[in-house]
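Rest of the complex left out; these chains stay put.
Here the chain labels run A, B and C in written order, and each chain numbers its own residues starting at 1.
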Amino acid sequence: MESKNLGIEDKLFNYIIGTGEEMPFYNLLGVRISAVGPGYAELSVTTRREHANPLGTVHGGLLLTMADGSMGNAIRSLGMIGITVDFSTAMIAPAPFGEEIVAQGRVLKAGRNMIFAESKVYAGDKLLADTRGTFYRTTDINIKE
Amino acid sequence: MESKNLGIEDKLFNYIIGTGEEMPFYNLLGVRISAVGPGYAELSVTTRREHANPLGTVHGGLLLTMADGSMGNAIRSLGMIGITVDFSTAMIAPAPFGEEIVAQGRVLKAGRNMIFAESKVYAGDKLLADTRGTFYRTTDINIKE
Amino acid sequence: MESKNLGIEDKLFNYIIGTGEEMPFYNLLGVRISAVGPGYAELSVTTRREHANPLGTVHGGLLLTMADGSMGNAIRSLGMIGITVDFSTAMIAPAPFGEEIVAQGRVLKAGRNMIFAESKVYAGDKLLADTRGTFYRTTDINIKE
């Protein structure tokens, strides 16, 4: 499935999607970056038995990973790199198998040193997890020609 | 490597270790339950390239998953089942590759409805992540003979 | 200043505003309930020197208190009572003195046992704090005639 550019420069969009496709942890879990816009990124996965926890639903770790990644890429959509320093999630509903799960990350404020973001994880229009993340801003993205 | 029983009933210990070994998400990530005691559980993993994030270190999602699982199993060591409702982590230091990472989960208070726990994730004696989790208590574990 | 009813039953609205006016901790801090709607509540305060921290800005504890209270009253607007079990805040910007600070609490999901809410604290249109709260649902509100 093609990833959507919701309004950032093509060069930056291709860079973000490219690093997502080559990213070992996303490939292991079957997660992909499905959309990127200004201060916004979506990660998607189709849940399967490999994602199961002992209770027979999807392991919360998958949702936590997607929430973290959607915020990290929302930050990258602004040309910035942020390292997660704090991460907090409400697990509102369990994720079912065989469904498309989408994490929507948004930057709330990008300061000089700290970046604040949030992520909401959905199955269809059902809210599964609500996350806040705080990031330390390191360098900016510098794409080589 | 053998898992350590730090002082719970053998039947419960074997049940917990058994469900861990059959758990799809742990097997996908290479995570195992390395020790269980009363109100305590340890999860271990040897980090490898498959766990990488775009910054060239281990993806935070692996640590978040281990923290969540170590608290969930610490709760099960008391014969209880808890569903994660809230989860909050400080990401203190990045995790290196090729090292043994251990998440130590501890129950702080098991109430009638809510269970509070914490988890600390280490590489050797270096603290990588500090987590608090809040769980809703459902049923108790009932092991069939 | 009058409190606004944004669409709940008058009896419940008057009950909520009345308990707010008689509430010792709100009176100590100068906080009042300024608006209530379905699944929504606003708390307001005008910051003054009494609210200062050692850095010469408003103490974060005031914002934390308002965030907590705005979520608790948003829950009460649904006729429910929830006890805070988990509370997490990003402190995005310091609060200035002599300004109207408003905390907007919203219920995200009211389940049978757990209630999830969020609160955003503003000075004008500047976001100061972003909070998530998880609540255990006890009894429903029963207003005596």
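Note that a residue touches a chain if its C-beta (ideal position, glycine included) is under 8 Å from a C-beta of that chain, and two chains touch if they have at least 3 such contacts.
A quick note: this is a predicted structure, and the numbers were derived from the prediction, not measured.
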| item | value |
| --- | --- |
| Copy number across the full structure, from 3 displayed chains | 4 |
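Methods note: only the chains that are shown with their structure count from here on.
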| item | value |
| --- | --- |
| Per-chain CA centroid nearest to the all-protein CA mean | A |
| Proportion of interface numbers common to chain A and chain B (over half same, under half different) | same |
| Per Cα centroids, the chain farthest from chain C | B |
| Separation of mean Cα positions, chain C and chain B [Å, integer] | 35 |
| Approximate Å spacing (C-alpha centroids) for the pair chain A, chain C | 30 |
| For chain C, residues that touch 2 or more chains besides their own | 86, 88, 134 |
| Chain B partner contacts - residues on chain A that touch it in the complex | 19-20, 23-25, 27-29, 49-55, 59-62, 64-66, 68-69, 72, 81, 83-91, 94 |
| Residues of chain A touching chain C in the complex | 86, 88, 90, 92-93, 108-109, 116, 118, 127, 130, 132, 134 |
| Touching residues (chain side chain B, partner chain C) in the complex | 85-86, 88, 113-114, 134, 136 |
